[in-house]
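Handing you this structure, nothing more for now.
Missing here: one protein chain of the complex. Every other protein chain is in place.
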Amino acid sequence: MSAVVAEGVTKRFAATTAVDAVTLAIDRGELFGVIGPDGAGKTTLFRMFVTLLAPDAGRASVLGLDVVRDYRALRRRVGYMAGRFSLYPDLSVAENLQFFAAVFGTTVAREAAQIAPIYSQLEAFADRRAAALSGGMKQKLALCCALVHRPDILFLDEPTTGVDAVSRREFWDLLSTLKKGGQTIVVSTPYMDEATRCDRIALMHGGRLLAVDTPAGVSGSYDRPLFGVRVHARYKALLALRAYPHAQGVYPFGEVIHFSDARRDTSPDVLEQDLRAYLVARGFADASVGLLAPTVEDAFIARTAGPA
Amino acid sequence: MTALIGLLRKEWFHILRDRRTLAVLLGLPAIQVVLFGYAIRTDVNDVRLGIVDPSPDHATLALRDRFAASGVFRIVATVPRLADLDALFQTGDVQQAVVFEPGFASRLAGSTPASLLVLSDATEPNTGSLLQAYALSVVEQYQRDLSPPMSSVRVQGRAWRADRPAVIVPQTRMRFNPTRESSNLFVPGLMAFVLTIISSLMTAISLTREKETGTMETLLVSPLRPWAIIVGKVAPYLVVGFASVVGVLVEARLVFGVPLRGSVLLLLGEGALYILVSLALGILVSASTSSQRVAMVVALLGTMLPNVLLSGFVFPVESMPAPLQVIANVVPGRWFVLIARGIMLKGIGLEYLWRETLILAAMAAVLLVASTRSFKERLV
Partner (left out) sequence: MSAVVIEAKGLTRAFGAFVAVDRISFDVRAGEVFGFLGANGAGKTTAIRMLIGLLSPSSGTARVAGHDVGTESEAVKRRIGYMSQRFSLYEDLTPRENIRLYGGIYGLSGPQIRERTGQVLTRLGLEAVADQRVQRLPLGWRQKLAFSVALVHQPQIVFLDEPTSGVDPITRRQFWELIYEAAAGGTTVFVTTHYMDEAEYCDRVSIMVAGRIDAIGTPGELKQQFGAPSIDDVFVQLARPAASSGGQAHAAAAPPGGPS
């Protein structure tokens, strides 16, 4: 049975359509990522899945239960970690955990094994007030509290936003561990590089789904050759590439400029040669050009760039 | 300098574009002028007067006519004995009594001064002394009119003149609050005030704080049912409210010697009822907003302000113009203040207060149902 099924789910607020006819299915035991920037509609979508909002159109079911009709039963079985820090700042780590365990009719002691991998990182701070924790620690605590009642499915809304790179990695390591234990996890994130840590992803932008596939499938859907240009004078090169008559997409990616050509029928070798010639002619003697494997971010940009 | 002007201009934009604050800034003074202008009445009218006249004669009748014609008093009962008025005093149907001694007229005509007693209900602040003053002025006017050289008093068509200056010696007494201690008058209202702060204001703030920090979301997505969330958040304030009522009472008794002539249990019971009403109001306020600050302002304006102005805490309701009196009837504090004063100062029980209690109970029932309904199980 699917863990989550959404059919044409839509939600409007006044003049904006926050979620626009979203259709997807998530399997049990999957680590599923909803990838998109702020304003994409991820939080609204998640809130509908956890029964906090009712869709204006379409239907959704989680664990076989309808999100509108069976919301009471669902609320018992779902683990939810809301966007901003949503625990009690004036309670300690231990007190927050005890509260959430009690609300679901269990105790921390009983569920110790369940939360062990995460709690071991928090144990040293059991008596510290939640407000005094660093961003990364707060998110780990929130994860613990969402897990403590052994939910059948976890919904984590932007758990790594605003958290530094190291804590983000550690958090995803924890999620991988949980997934190995069979936990179904649905995560949303604005960081494209986290997409590769998921089994499958959905790209979301402006309320719509751009793609639903494995990360490899999404990056593989990039439909033309992608070139990486390395050059010392990056900004000048960027401007020069924009002026190149055959330029389709020119985007900086750290050290490398990702370039895609507008011509569809030409062979990649010719595209590469033409590009190198152009750059050298413009004075970038040190430019190196090579084919690149596209990433999820390239695919996202290609789909959101609109008409070139 | 331009920087400062720029900053000033920006502040104007903020003020003009924030509709809610603007409404408060413009509307509040207007409302306050009306409220304070009409509520703060230090004069009284339509005083319910009882007459005790064991032997009606032309003098007592004349004086009674004077009271009736004064435009301030309304005679609601005429009885031969003072005891007959007791029940009416208890229920508040009579605010003041004029008690004539037997043989009033002959005393007037004779050589000994005629006496009468003016008895005023002093459970309302300010009112007691005012009532007394009015009554005395009527009596004094009558006395002057009787005295030579001019008399305007007519008896059976003929001008009646006393042979010598008529002397009426009025005695006065304040009922229920003989020493007119202001603490006696304020304590019941104070209890209502304190309870409103704790039960309405704090409840509203507590619930909206949960919404503001985002923890409400997490609570909703859990097996907790709405009533459980409400009870869990609100019950501590019930306990705190109760404790403060007891605290205020103890302090009033020990420090100021405020009497508690009626049943303590009844008072605490009515207190609990009033706390329920205030809690329900607090929950309703929290349902209207997600912001703690807004909740605080709405609670202050919607629950505390009416309680201070319209409950009879400081300003007597009976002196207010009719529309305000009608509005005052909707303010729960009004009924609690009546009940508390009745129990503490008059020593009466449910047999007289059943109506007020019923009204409070009905308010509690309606508000509790409304507040539970208002609690949204989803965010939208």
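Going in written order, the chains are labelled A and B, and every chain counts its residues from 1.
By definition in this document, a residue touches a chain if its C-beta (ideal position, glycine included) is under 8 Å from a C-beta of that chain, and two chains touch if they have at least 3 such contacts.
On a predicted model such as this, the values are computed, not experimentally measured, just so you know.
From the set A:39, A:117 or A:228, the residue in touch with the chain omitted from the display is A:39, counting the whole complex.
Considering the whole complex, the residue from A:137, A:271 or A:292 that touches the absent chain is A:137. Counting the whole complex, the residues of chain B in touch with the unshown chain are 2-3, 5-7, 9-10, 13-14, 17-18.
Interface residues of chain A facing the missing partner chain: 36-40, 124-125, 128, 132-137, 161-167, 169-170, 190-193, 205, 234-235, 238, 251-255, 297, 300-301, 304-305.
Quick note on the criterion: only the chains that are shown with their structure count from here on.
Residue ranges of chain B in contact with chain A, taken from their complex: 213-215, 217-225, 377-380. Considering their complex, residues 13, 47, 50-54, 71-72, 75-76, 78, 80, 82-89, 100, 103-105, 145 of chain A touch chain B.
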